[in-house]
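Removed: one protein chain of the complex. Kept in place: all other protein chains.
The chains carry the letters A and B, assigned in the order they are written, with residues numbered from 1 in each.
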Amino acid sequence: MYTTELDKTAGSAAAPAAVEDPALLAAFEARVANDEFIEPKDWMPEAYRRTLTRQISQHAHSEIVGMLPEGNWLTRAPSLKRKAILLAKIQDEGGHGLYLYCAAETLGTSREQMIEALHAGKAKYSTIFNYPTLNWADIGAIGWLVDGAAIMNQVPLQRTSYGPYARAMVRVCKEESFHQRQGYDLLLEMMKGTPEQRAMVQDAMNRWWWPSLMMFGPPDDNSPNSAQSIRWRIKRETNDELRQKFVDATVPQAELLGITVPDPDLQWNEERGHYDFGAIDWNEFYAVVRGEGPVARERMKARRAAWDEGAWVREAAAAWEARQAARRAAAA
Amino acid sequence: MNDLLFQYLLRLGDDSLILGQRLCEWCGHAPTIEVDLSLSNLALDLIGQATLFLGYAGEVESGGRDADALAFHRDAEDFRNCLLVEQPNGDFARTMARQFLFSSYQLALLDRLCSSADGRIAEIAAKAVKEVRYHADLAADWVVRLGDGTAESRGRMIEGLDDCWRFLDDLFAMDDGERALAAAGIAADKAALRPLVQGRVEQVLRQATLSMPGLPWQVTGGRTGRHSEHLSRLLAEMQVLPRAHPGARW
């Protein structure tokens, strides 16, 4: 669903590549500056490989962990149509996690290693999924706001410099085009319902608005790897640019829906041609990045349990195939 | 005849609905991402079938109830699904044992219903039978791999099958009403399906190097609304929103 540069401490990515051949490095930089695609077997600086592995795997982790908050309401979806839509959407997210892990694997780290890093708390995922889904309108809010924020970030990534990542993003963007719409549609329908339902929608908005703005990552002046990532076309726009774009697009949609954006400082700035908005609570953001979100423990516990309890299944299938292969070899 | 047809459609629709709901519980928790996607595909097919069968049931009843009203506003005793599909997921072996048995049964059933004298049933069956053929094959693949995988997976698969075997009679149960529909060419004669299903199951178990479990004490009642303890809990969860918010729009 989404990723951004979350791991500020990984500044090593910016370290000069002292041991690397300057000629190769210059050729690489020239190719990237020329908007050429880099493919798995091409030479690339170690820092590029490392930064991309981290970014793509964070993105993959976000998709997989992101299945949980929505899955929380899947068995309680209030109509057969909504159940099917939600299941299809969550399934898409699983698929997107899968595409992204595969893209990251082309850089030389196995999916298993990435998953184990996640489970060991060494890898990050989008902070948004450490917030709980408390009522059915949250499912709409996630589609509208969280997927909306994701799209802002993902569309430019279709032109990212690393070929497998760009191709995965093309597929992801194509498939996600219904995700935001179904969320908004869900909320529109609820707004036509009972007063309790309208209250649920506003409540969801109150809880998801600020975490959605945080999804774009730390402000530009505190985002140390941004410049390099933009030079390498791993990122195409800065966090603050994307955040502003999101606010500008979303506020009129909230008005159309008939709900209030929970920000007293929000107002249209004629001069800038953008909405001004209030200060984001960055302490909360960094706390959630550290894994202190309201349901961070539950999310990780659920992922670890799924992986650990699935171990015997993965082993059984591998053992069966090993025996078949031995039989095939003996028969040959 | 209309009430018999209504009851029959509930049986068809409720089977798909309840098993689809059970499979939803796996979403996000499967042994690998690929398996997660497979299970979601099965659930999506089943929810789609339930929507069609229950929608038609509502039309036949002509009491103003649509598929959602039937799914979300009936109590457990009014559900007509077989006991097998409402059983908890357990581990992956149990889920696959249940899926294998049910899909093998459903495949034989839908195959027959493709030529039902009721055009609508035939139409729905023709669409669903393709889905279910895939379900049955996928589940069989897993029964074989787990049954003939490691000692642990084998033990779990044996236990899973053992658990399901209590509900075989229930799966094939028919009352006089359904027999009348079968005689009219609308429903399928489940008694005739049973040997077919049994043959297929035996064949897959042999491939899995497992033997057919003996027939233990049989628990029945699903088709007449006498369910296990699990169904009302499943429904409490599934139905909570529409029940808690009468008049709401979703």
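The rule is simple: a residue touches a chain if its C-beta (ideal position, glycine included) is under 8 Å from a C-beta of that chain, and two chains touch if they have at least 3 such contacts.
Definition applied: contacts and distances are computed from a predicted model.
Per its UniProt record, the hidden chain corresponds to "Ring-1,2-phenylacetyl-CoA epoxidase subunit PaaB" from the list "Ring-1,2-phenylacetyl-CoA epoxidase subunit PaaB", "Peptide ABC transporter permease", "Sarcosine oxidase subunit delta" or "2-oxoacid:acceptor oxidoreductase subunit alpha". Checked against the full complex, the one of A:99, A:144 or A:184 touching the unshown chain is A:99. Taking the whole complex into account, chain A touches the unshown chain at residues 39, 41-43, 88, 91-92, 95, 98-99, 102, 105, 110-112, 115-116, 167-168, 171, 175, 311-312, 314-315, 317-318, 320-321, 324.
In the full complex, chain B touches the hidden chain at residues 32-34, 37-38, 41, 138, 141, 145.
In this text, only the chains that are shown with their structure count from here on.
With centres set at the average Cα position, the gap from chain A to chain B is 36 Å. Residues 17, 21, 24-25, 27-37, 40-41, 43-44, 47-48, 50-51, 54, 67-68, 71-72, 91-93, 144-146, 148-150, 152-153, 156, 237-238, 240-242, 245, 247-250 of chain B touch chain A in their complex. Interface residues of chain A facing chain B in the complex, by the touch rule stated above, are 64, 67-68, 71, 74-84, 87-88, 90-91, 94-95, 97-98, 101, 136, 186, 189-190, 192-194, 196-197, 302, 305-306, 309-317, 319-320, 323.
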